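I have a structure I would like to understand better, so I am pasting it below and will then ask my questions one at a time.
A single protein chain has been omitted from the complex, and every remaining protein chain is retained in its original position.
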Amino acid sequence: MRISFINDYNSAGHPDIINAVLAACPNKYIGYGLDEESEKAKNAIYKLIGNNNAQVHFLMGGTQTNLVAISAFLRPHEAVIAPKTAHIQVHETGAIEAVGHRILTAETADGKIKPQDIRSVVQQHGNEHMVKPRLVFISQATEYGTIYSLEELRELRKTCDELKLLLYMDGARLAPALMSERNDMTAQDIARLTDAFYMGGTKNGLLFGEALIISNPDIGEDFRFFMKQKGGLPAKGFLLGLQFYHALESGLYFSIAKQADTMAGILTAELKKAGCPFMADTYTNQVFPIINDDIVRLLERDFLFETWERVSETMTCIRLVTTWETTSEQISAFVSRYLSLIKI
Amino acid sequence: MRISFINDYNSAGHPDIINAVLAACPNKYIGYGLDEESEKAKNAIYKLIGNNNAQVHFLMGGTQTNLVAISAFLRPHEAVIAPKTAHIQVHETGAIEAVGHRILTAETADGKIKPQDIRSVVQQHGNEHMVKPRLVFISQATEYGTIYSLEELRELRKTCDELKLLLYMDGARLAPALMSERNDMTAQDIARLTDAFYMGGTKNGLLFGEALIISNPDIGEDFRFFMKQKGGLPAKGFLLGLQFYHALESGLYFSIAKQADTMAGILTAELKKAGCPFMADTYTNQVFPIINDDIVRLLERDFLFETWERVSETMTCIRLVTTWETTSEQISAFVSRYLSLIKI
Amino acid sequence: MRISFINDYNSAGHPDIINAVLAACPNKYIGYGLDEESEKAKNAIYKLIGNNNAQVHFLMGGTQTNLVAISAFLRPHEAVIAPKTAHIQVHETGAIEAVGHRILTAETADGKIKPQDIRSVVQQHGNEHMVKPRLVFISQATEYGTIYSLEELRELRKTCDELKLLLYMDGARLAPALMSERNDMTAQDIARLTDAFYMGGTKNGLLFGEALIISNPDIGEDFRFFMKQKGGLPAKGFLLGLQFYHALESGLYFSIAKQADTMAGILTAELKKAGCPFMADTYTNQVFPIINDDIVRLLERDFLFETWERVSETMTCIRLVTTWETTSEQISAFVSRYLSLIKI
Partner (left out) sequence: MRISFINDYNSAGHPDIINAVLAACPNKYIGYGLDEESEKAKNAIYKLIGNNNAQVHFLMGGTQTNLVAISAFLRPHEAVIAPKTAHIQVHETGAIEAVGHRILTAETADGKIKPQDIRSVVQQHGNEHMVKPRLVFISQATEYGTIYSLEELRELRKTCDELKLLLYMDGARLAPALMSERNDMTAQDIARLTDAFYMGGTKNGLLFGEALIISNPDIGEDFRFFMKQKGGLPAKGFLLGLQFYHALESGLYFSIAKQADTMAGILTAELKKAGCPFMADTYTNQVFPIINDDIVRLLERDFLFETWERVSETMTCIRLVTTWETTSEQISAFVSRYLSLIKI
C-alpha cells in the first residue's frame, strides 16, 4: 500500500473521538442539536473565543457550512468577494450561486486577499445594475496552506468596516493554522475580528462536523431555520456536539493539528535541504514542492498525493498533506525516494 | 431518567456499527464516496433490490436527500404532489420551495396518498399559468406509521405512468416498513415501482446516513454535481458506505427494525387490551394512542414522548416510538402506569 | 365578432394614454426610471396617498411586481400567507416558490382573508422545522371582485402588527375597487395600513405598468437592485412614468374604473331582475352569474367570457368583466339574449 499524503480526510477520525462516540451509545439525547453535549461543546468554544454571546452552530461539512452561512447573511442582490482560489469558487460546484449569490474574485499570489483587492472590487460596483459586494470570504489556512497574520486580519477588518462589508472566515483547516509556528493570532482574535467563522472538524480528527461561530449579533437571526432548510440541521446533532466537546476538552483538537504541522515542517526542511523549490512557503500541514514530471511519475508508485498545477513544461507542483497520523518514517521514506530520484 | 419513546434518533447508533467505524480507523480511503467501502455497500444494495443498473448515492440526512433528489429530478416550473402530512411539507422548513418548487398537497386520512388524489391535483393544473405537477412524493412508512401495500404501490405507479409523473419514496423509516408483519412488498418491488427512493440509516442504527437509489435512468444524470452543490457530498463518504455495508451485510439493518416493530406491536396490543383508542393502526415502530389530557400529563413524569395532535377537548393523540433499544420492561412500565392511571 | 366580457386587458389601452406616449416621441429621457416623467408620476402618487416619504417604483406587470416585491421583503426562510384564491397561488406558475418562498393558504368564502385565518396559520408554525410566516398577501379587489372594507383592512393591520407580519396588497384592480359604490377606503388609508401595495395600470387603461408603493421604510432598501435582477427595471422606464402621470393627472385613472364599475352594476341589476343567481356579490367590474350549462353554450356564440367554475351538475359560474369600453348596448345585448334563452 502506498503511503498517503493525499489529504487530511482520508481516515475515519481519531480513535479517541470515535471511542467517545461509542461510549455515548447508552445515552439518550434530544434531537437537532438542542442536547447537553452540544451545550458543553458550545461552552468550550465560548471559553476558547472569550465571548459568551456568540452563536455557535454545528454543521456537517464545509460546503454546507459555507452555503448555509452565506445564504443566511446576505440578501439576494448581495455578493461575495473572495480570492480566486477560494474553495467556494473552485471546488463547491456553484453552491453559492445556487443559493443566488455571485462571487466576485480577486487574483492573489498566495491565496490571501488584500485590502486593495477588496477596495478595487467595491469600486467597480456602484449601482443597481450590478450586484452589491457585501461579504469578504477568506480561508485560514488558505488553499495554499498560507496563513494571514494578525496584522493582516486587522487590516481586512478595518477595510470591511470602512466599506460596510462582512468578514467571514472558512476555517476548514483552522486548527493547523492556529498551531502554525508562524501564527500570531488566537481564536479570540478571530472571533473579535470576523463577523463569523467556522472551526473545521472533518479535517482535524472528528468523524465529521464543523463549528460555526457568529460573533456579529446583527446577521444570525433565525439561523437554525436556514440550517434546517438547507439540510444542515442533523437529527443527531448531539454527535457533533460530543465530538467537538471531546476534542476541545481533551486538547486533542489542537495537539493533532500541531502534530500535522510539525510533520509538514520536517518534510519541507528536508526537501529544501535537497534543493527542492516550492510554490508556496509551508505554514501549516500542506506542502507544495515543485518537482520534475518524470520524478513525480516515479514517486506516484509509492506515494499518494495530488498534482496541484503545472509550473513549466517539465515541472509540476504537487501537494503533500500531513496529518496527525503522518509518521517520521513516512516523511523519511518520501525524502529518501526523492533524493534517490533526483540523483539519477 | 425518564424512559424514552420520543423518537428513533435519540441515541448515537448501534454499537456494532460504531465498532465497525472504529475498526476502520487505520484504513486510508479515497474521498467523496468513491472508495471501496461505498462500492461494497452499493453492491449490497444492488443485491437487495435486484438491479445492478440503478444509481446508489449516500447522503447525510433525510431533508438533504429529499432536497438534493427533487432539485435534480425537476425543472424549475415543475411541482411535487404530496400528502398534506408529508415531511417535506410539514417539517423541512420550506426546503423544497427554497430550491424553487411548489408542493401541491392532498388531504389524507392516514398519511397515504391515493391515485384519485393525484389525478385530482393534475386535473387542476393544465396550463402555463400554473406549475406543472411532475413528481409524487410518498413515505414508507408514512408520518402516521402506516404503510402502502404492494397493490397500492402498483396503483400509484400506474397512475404516475398514465399522468407522466415520477414516483419518489422517502424511506427514512423503510426498514421498519419492510419488516412490518403487515408488509407485503420487497425492496425489489420498491426499486421496480418507484423512480427513486431512499433507505434510511439515521433512524435505523447508523450514526447517520441515507442511501438513495435511482432506478429510472432518465432522471439521475450528473447527480453527484447536485450532491456537492447542495452540501451533500461528504468528504468522508466512506463512513456512510462502511456503515451501510456493515448494517446490510450483517443483517442488522433489518433485524433491529424488526425488533422495533415487534416492541410497537406488543405495546399496541397491551394498550388495546386496556381499551385505549388509537388515531391510526400500528404497522411499524410508531404507536399513536389517544389518551386523556390529565393522564398524558402524568405519564410525562416518567416517560418521554411527543404529543401529536389534539383529538377532542379532553383527549390528545400522543406518539410512542419504539426502537431496537426498547425493552419489554419499558413497554410493561408504560402499560402498567397507563393502567393505574385510567383506573383512578 | 362576439361581444367581449372576457377580461380587462384585451385591448391596447385608452387612446388618450397612447396619444400621450405618441406626443412624447420627440423627447429624450434618461433611462431606467430616473427621468422627469417618472418623477412627476411619483409626485402625483405622493399627493394621492398623502405621503411624500414612500418609495414608488414602476414595474411592467402584476406577476413581476409581486415576485420582485416579495423577494425583496422576505428572507429565505420566511413565507407568505394568502387566500387560497390569491393570484400568486393560482395563476403565477409558482413565481413565489421560484424565488424560494412557500405560500401558506387559507380557505375563504369570497377571496378575503380574515384575521382568524392569519392567526391560525401562524399558530401552526412555531419553530425552525417550519417556514416562518412573515407577509400577508391580499388583493383589492379580490379574484372574486369583492373588496375589503376599511374596518376589515384595519383589523388585518392590527393582526399583522400583533403577529409581526407585513401586509402587502396586490392592486391589479385597485382603481375599480376604490371607485366601487360600496368602497369606504381611500388610497391614503391603504398607504397607511399596508406596508406596500401596488396600483394596477395594465388592467386600467395603460398599455402596461404597475405602480408599487412601499410605505414601510424598513423593507424597501436597495429595491432597485431587485427590480433589475429580476428583469423588472425597464430601460424605458419613462414610458411607465408618463402613462401613470397622464392617467392620474387627467383623472382618467379613476374615471375609467368608475365607468367599468357602473357597467358591472347595471349588468348585475338586470340579471338579478331576471332571477339569475350569483356566486359572489358584485362590487367592482367583475360579475359572476350562475347559469345553466346549455344556456352558457348558447351565450358563447355571441359573447366572449370565461367559465369560472362548475357549481352543480347543470349550472356553471361564468365571469363577465366590464371595462371603460363596455357600452350600455353590449350590456343590453347580453341581458336580452339571456332573457330569451331562459324562457325556452
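Order of writing sets the labels: A, B and C. Residues in every chain begin at 1.
Note that a contact is a pair of C-beta atoms (placed from the backbone, for glycine too) under 8 Å apart; a residue touches a chain by one contact, two chains touch by 3 or more.
Computed from a prediction, not measured in an experiment: that's the story for all the values here.
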Residue, one of C:Thr63, C:Ser180, C:Thr268 or C:Gln286, that touches the chain absent here: C:Thr63
From B:His87, B:Lys112 or B:Lys132, residue that would touch the chain that is not displayed: B:Lys132
Hidden partner chain, touching residue among C:Lys47, C:Lys236 or C:Arg310: C:Lys236
Contact partner of the left-out chain, one of A:Gly13, A:Gly33 or A:Pro76: A:Pro76
Absent chain, residues of chain C that touch it: 1, 4, 6-7, 9-13, 15, 18-19, 21-22, 24-31, 60-68, 92-95, 98, 202-203, 207-208, 225, 228-236, 238-239, 304
Residues of chain B (touch criterion as defined above) contacting the omitted chain: 32, 71-72, 75-77, 99-100, 128-129, 131-132, 222, 224-229, 233
Chain A, residues in touch with the chain not shown (by the definition above): 76-77, 79, 90-94, 97-98, 100-103, 128-131
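FYI, only the chains that are shown with their structure count from here on.
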Chain B and chain C: spacing of chain centres that average the CA atoms, whole Å: 43
Gap in Å, rounded to a whole number, between the CA centres of chain C and chain A: 51
Inter-centroid spacing, chain B versus chain A (mean Cα positions, whole Å): 34
Touching two or more other chains - residue numbers and ranges from chain C: 76-77, 100, 128-129, 131
